[in-house]
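The complex appears here minus one protein chain, its other protein chains still in place.
Going in written order, the chains are labelled A and B, and every chain counts its residues from 1.
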Amino acid sequence: MDVGRRDPVTGRTTTGHEWNGIEELNTPVPKVVLFFLAIGALFCLGYWLLMPAWPLGSTYTKGLLGNDQRRIVDQEVATAKAQRAAWLDKIQALDFAAIKSDPVLMQDVTKAGHVLFSDNCAACHGIKATGGPGFPDLTAKSWLWGGEPEKIAETIGIGINSTNDDTRVSQMLAFGRDGILDRQKITDVVTYVRSLSMPDAGSVESIEAGREVFAGNCVACHGKDAKGMHEQGAPDLTDSHWIYGGTLQDVYSTVYSGRQGHMPNWNARLTPAEIKLLALYVGQLGQAK
Amino acid sequence: MTKLTVTERQIGLIICLVVAAIGLAMAAAGRGEPFGVQGFTVLLLALALSGFIIARWDAPPPDRSLLEHYYDDPTKVGIVLTMFWAVIAMFVGVWVAALLAWPELTFDAAWASFGRLRPVHTSGVIFGFGGNALIATSFHVLQRTSRARLPDQLSPWFVLIGYNLFCIVAASGYLLGITQSKEYAEPEWYADLWLVIVWIVYFLIFVRTLARRKEPHIYVANWYYMAFILVVAILHIVNNLAVPISFGSAKSYSAFSGVQDAMTQWWYGHNAVAFFLTSGFLGMMYYYLPKRAGRPIFSYPLSLISFWGITFMYMWAGSHHLHYTALPQWVQTLGMTFSLVLLVPSWASAGNALATLNGAWHKVRDDATLRFMMVAAVFYGLSTFEGSFMAIRAVNSLSHYTDWTIGHVHGGALGWVAMITFGSIYALVQWMWKRPAIYSPKLVEVHFWLALSGTIVYVFSMWNSGIIQGLMWRTYNENGTLAYSFLDTVEAMHPYYVARTFGGLLFLLGAIVGTYNVLMTIRQARLERGVEAGGEVDLPLGRPAAQPGE
């Protein structure tokens, strides 16, 4: 060992080297450092024995505990499922009316429904389910395919114009782009349609002309009274709720270019019980209003 | 520049012209595309530098007596570049922080979106700010502790300027949309290749200077700088292996995919932290802290343990970035266990630094420069403790993907990396420009408190948001369903994002004050040139040191 100068502050000797004025003391490694190194090494050895740890060519040591993160989570998820089954099975088994009349069960519906809805549906329908341009307001009670919970659940499961084989299919034709109606006729029918929910939508002549165009082209889907038809998924045009907006420009575009909203099918992502629960949750939102 | 010999000027010019030609070729091959813009950038910078050399072509050749002095010009320029990158990159940091609080605070332009600005910030601080600081200080430390001059005058310039060219190409590339997407290794294949060349020259400077050293032993600071240079080279080359779609295009595809790529990337990413942000800066600390404190290193045996402990164990720890992922669990086990034991050499380094201050604590109280270094050592200890803690699988299951990681990063980055750099630079500026003191010690004090409070605000807000976010993601209702949607957590983060932006702003202000102080010190030195007022006492070059006991 080098024996250098003695440092007056600590009383230790230096190593005897010096680099541009910097010296080092020969203070031995503090015991705690060695202690913790030893503890650490022991811990590692133990942990390696118990857990999957070391590679061996084409395999690895599996560890005495047989710990496997994938099996563990599979089990946890299964256990959680079993725990939820206590009430989720009831939802699955009972009919809608029975569930609705059970306030305890409905509490679970609200709790679980809120997060399921926010993580899956809110992107389109909004966190309060009030919709947005192109995405219907689910609180409006102006249903395209019927507002009975069974119908809603079916819609959620198979989707609308979705990639599912059983999907509900609907289409608003492109009357302008496909040359079915000319501009004047479209303007008239738009005026008429808007007049159903807005008193001062346009001139009486235009409304009357529009009424005729409507009778000739639209009643098949929207019905004589323009109140929509659930079999076609065609909306009620007499209420003040618009999926695609109610300004002259919006409605004109709807009739000119057509619409075909796409609601994904959720039966591949959610369980039947979850879908049922969402249908209840969504139905309830309308009521709260 | 006037210190370069005629041959060095000639070679320098040739290099510039070669680089300009490469730039021209890139510009031609990538016409109308981002790759072409990169080419133009290279071309312009190389031409500007050529012009600079030509303008000084006729300056008289330097006299031989020059060789009796250390060669510090690259270090001086490096210091200024360090401060420049600090301000730019931290400004971008504040901007991206603000974008997360107020997403509309942007332009309808691709370059101004969060995803492109974020790597400008990370590369800007790590490579621009951190890298320049390491290069500048390593040249200084290497010469003093070897008592040897740099081997020639051209290669240090090549390293410094070549490295900054890399940084500029990288950062402007992100804005243009050029990226490999590998965190901290985003630059594309041509920038990666260029960095390899620069790095080899950097390595050779070290080898050649050490070969000519007058001190028999290599000082600890240089062990760390060497580990930094060597290991970063290995990491960089392996992780960036890629196949370009053509030599006329910026795009390349990584040689690795999926799980192997993930492991390679985080073997790289974690050790970029270890050898860039830790080893290199420990090298810095091992010189400037004892020097400024006027104290010997507390323990040489402790240095030994910490150096080899860090060098060996860090390389195993990368898989703690991949807990519970599709990476096989055995690798996660190794990553976790080594990360835990890693705490011992890490705290040994921090402890060694703090114990070195024994007998100099009164200086810490009075001298903000030394206090920067002291606080840096404390934050180094804190963030390594936190890191080892987060490497535990159960903890990581909560912290991963959240702002907790960001808090940990900035505890290390602001508290350790930036503080040790500012401390070292304040000491170095005064020595380099031969001043008795920095322009304004008061402003150093101001900078210190801005930096410290900024760091604390930043780190605490991210700890809060990270832990809240992590907990919200896994909170269950009593009926066994998730209690919060993802969107709930996005909304809950807002106040913390505002607080973080404020903390970052404080830190940025500190950096601006520091830059002003450095520039004013330089200006003062220029104004009073000839009045050699003080500075570091360097032992003379050339005389072998007497080594008692050998």
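Going forward, a contact is a pair of C-beta atoms (placed from the backbone, for glycine too) under 8 Å apart; a residue touches a chain by one contact, two chains touch by 3 or more.
Keep in mind that, in the parts below, contacts and distances are computed from a predicted model.
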From the names "TRAP transporter large permease protein", "Phosphate-binding protein PstS", "Cytochrome-c oxidase, cbb3-type subunit II" or "Sulfur carrier protein ThiS", which one matches the UniProt record for the unseen chain? "Cytochrome-c oxidase, cbb3-type subunit II"
By the document's own contact criterion, which visible chains does the hidden chain reach in the full complex? A, B
Of the residues B:405, B:440, B:453 or B:479, I need the one that contacts the missing chain. B:405
Residue, one of A:103, A:133 or A:199, that touches the chain absent here: A:133
Write down which of B:18, B:110 or B:196 is the residue touching the left-out chain. B:110
List every residue of chain A that touches the chain not included in the displayed model. 1, 55, 57-60, 68-74, 76-77, 80, 119-120, 122-124, 126-127, 132-135, 163, 261-264, 269
Residues on chain B that touch the omitted chain in the whole complex? 99-101, 103-104, 106, 108-110, 113-116, 118-119, 174, 177-183, 206-207, 210-211, 216-218, 223, 226-227, 230-231, 234, 238, 242-246, 249, 251-265, 267, 301, 304, 308, 311-319, 321-328, 331, 334-335, 338, 397, 400-402, 405-406, 473-474, 476, 482, 486-487, 490-491, 497
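By definition in this document, only the chains that are shown with their structure count from here on.
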List the centre-to-centre spacing of chain A and chain B in whole Å, with centres computed as mean CA coordinates. 41
Can you list the residues on chain A that touch chain B in the complex? 1-4, 7, 9-10, 14-30, 33, 36-37, 40-41, 43-44, 47-48, 51-55, 60-61, 63, 67-69, 80, 83-84, 87, 108, 111-112, 114-119, 122, 127
Interface with chain A, chain B side, in the complex: residues 144-145, 147, 215-217, 219-220, 287, 290-291, 295-303, 305, 309, 324, 328-330, 332-334, 336-338, 340-341, 343-344, 348, 351, 355, 358-359, 477, 479-488, 537-539, 545, 547-550
